[in-house]
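Step one of this worksheet: look at the structure below.
Shown here: the complex without one of its protein chains, the others still in place.
Let's turn to chain A:
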């Protein structure tokens, strides 16, 4: 039951992945009456998928890792810094990833860099805020009891603070993973080769088949990545 949501996401992801294959997508496109165009070959699809995943995972690692570290620092520094983190988190959400990519384009140029920046900016603050807030909600009495039992500060952190604060942190990491896959797709606009590329090309050239393939493949990746994070979370919470 604990792995149920992860299985559901994985199954949906696999089904969508099947739908993105050239033959299946062609049948679907004819059924929908879309303006058919040249299909996306299997090798190209797999190559784009790999590039997409590399971009999304590095963004996830960047935002998640930095966010966890900053969150720990913010929690240590006390309530005042948490106010700053809250304000920054709200402000960072005000600029959607597309806009950040657009703004970064003149500075960083075409390619993967603007997408990574958008991911870091958009994903960083939710993780930081969730980590800081979650650590702050650990009751001081519990921590005091652990200290009284003779645990060292490091032990208190690993055995008391972290397990108690884990669920909100995992939820934030899941959001960042989904955001990472989604933002990597938008990165196609800045010239990064991702599964968003066939979507953008399909929209521009009225190629319904390429549009459909890209759509199904991006959604498939998102659900598979989501399944991965959910399964990892279920394992950690055991």
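The working rule: contacts are C-beta pairs under 8 Å (C-beta built on N, C-alpha and C of every residue); 3 or more make two chains touch, one makes a residue touch a chain; residues count from 1.
Throughout what follows, contacts and distances are computed from a predicted model.
Student: According to its UniProt entry, is the unseen chain "Glycine betaine uptake system permease protein YehY", "Sulfite reductase", "Carbohydrate ABC transporter membrane protein 1 (CUT1 family)" or "YeeE/YedE family protein"?
Tutor: "Glycine betaine uptake system permease protein YehY"
Student: Which of A:6, A:63, A:121 or A:160 sits in contact with the chain that's absent?
Tutor: A:121
Student: Going by the contact rule already stated, which one of A:6, A:156, A:170 or A:189 would touch the omitted chain in the full complex?
Tutor: In the complete complex, the chain left out is touched by residue A:189.
Student: Using the touch rule from the top, list residues of chain A that touch the missing partner.
Tutor: Considering the whole complex, chain A reaches the absent chain at 8-9, 12, 29, 31-34, 76-84, 86-88, 90-96, 98-100, 102-107, 117, 121, 136, 140, 178, 181-182, 185-186, 188-190, 196, 199-200, 202-203, 208, 211-212, 214-216, 218-219, 222-223, 226.
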